[in-house]
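All protein chains of the complex are present and in place, except for one that has been dropped.
For chain A:
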Amino acid sequence: MRKESMILKGNSLSLLNEFELILESDPLIDEVGFIHPSQFVTLNKEASSSLEHEDANFWSRDHKLAISTDVLLPLYKEVKDVFMHAISQYKRHENLSDASWDEGNLESEVMKHSKALLLLSCDFGTAWNFRKLIVSKKQHMLIFLDELFLSALVLSYSPKSEKAWCHRRWVIKMIAGKCSTMQDIVGKESELVEKIAERSKMNYRAWNHRCWLVSYMTTEQVLHELKKSRNWAGLHVADNSCFHYRTRLMLRIREDHCHKLEDGTSDGNDEIYRIWQEELDWNEALIKCYVGREALWLHRRFLVFSWIRHFTTNLGDTSNYRVCKSSINADIGIFMDNELHLANSCSTIPDNEFEDFQAQAIYSATYILWLTKQISDSQGIELQEKPNLGSLKTVLNMACPERSFLSDISTGITGKCDEGLKENRYLLR
């Protein structure tokens, strides 16, 4: 407050000049943050320097930039005014298509002020848009890559900035097809997401960007990403977004595989079977190691259900359909037995009533209910034996009275299973 009251109109312009000079003199700044002025002292001590004085507005060294929270308001107001002025001039001259106007100068003004503005207001859409407009006129690879760099700088202080992520996708769409290093760029994008996800937990925008990249990946890259993200996921078992990313990768692998089957370049399900089996085993190990993690159980729902669906739909209308169908149904029966066994082993709540164990019991019971319902709702799959839901229902009623919808559903399922069971016996005889 002390400083804010001291800053008059004239001062805010010199503040902006100081800010833009720092940005120009070091184009490699890769991290920016807002800090309280008292922290400048600490920064200077750490850097063992006496160069900066205590009442500085900015601090910059080793390509890192700190802005004092005392100057944010006057600096923002000033930079917004000069940016709005610059774009109105730019628009005016563009409309006149006046040959005498100094296009280069107006453009560089817009580029300079929009950068300063975006470092204070990450989702100022108009500033991003004018950069897109100017950059698309140049169609120059290095300038496109500069935009990726600026977006990463904005994400360093605002990792959830929707517009900064969107700007990256725009750049990538612009250079896709024109660029021989596309695979490298996609690989680097994926690394950036991982770096940001490390500091900014469960960041939907970041992971969504990584999912979006999958359609630009080669089959080899997809396999590599699946391998690489496994380690990260194992260390962040509560981050549902990373498991969803694996879902996306696995579905892409299955898609590629189905194309191969159609082309006749592959004739077996071995690879898919191996990938799914490995993921199931790994997931089971994580569930037993990290007790009570919702994301792990939800990932298992996906794995099991998509596995069953894949092997039943790929059966097709072959001549020995009935035989296959009953053998698949038998396989599913065995499979379900294993899942029930896992769920039962996770549903004991020790006397000391740790919250995690209670959560584990609930997740395991709802998992089985979910699976049973999905299977009994699916056409063409019948459960050979009615799973014994009795003990699991007791767990749910005891531990989770607010999940009233589950008892609604489980009553429905038990009824359906009985019907399925009768039908199935008939089929087998």
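Assume a contact is a pair of C-beta atoms (placed from the backbone, for glycine too) under 8 Å apart; a residue touches a chain by one contact, two chains touch by 3 or more; residues count from 1.
Note that contacts and distances are computed from a predicted model.
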item: Among "Gpi16 subunit, GPI transamidase component", "Geranylgeranyl transferase type-2 subunit beta", "DBF4-type domain-containing protein" or "Ras-related protein Rab7", the UniProt name of the subunit that does not appear here; value: "Geranylgeranyl transferase type-2 subunit beta"
item: Residue of A:Ile35, A:Leu145, A:Ala238 or A:Ile275 in touch with the missing chain, whole complex considered; value: A:Ala238
item: Options A:Phe19, A:Phe40, A:Phe144 or A:Trp207, residue touching the unrepresented chain; value: A:Trp207
item: Chain A, residues in touch with the chain not shown (by the definition above); value: 69, 72-73, 76-77, 84, 88, 120-121, 123-126, 129, 132, 166, 169-170, 173, 202, 204, 207-208, 211-212, 214-215, 238-241, 244, 247-248, 251-252, 293-295, 298, 301-302, 305-306, 366, 370, 373-374, 377, 402-405, 408-409
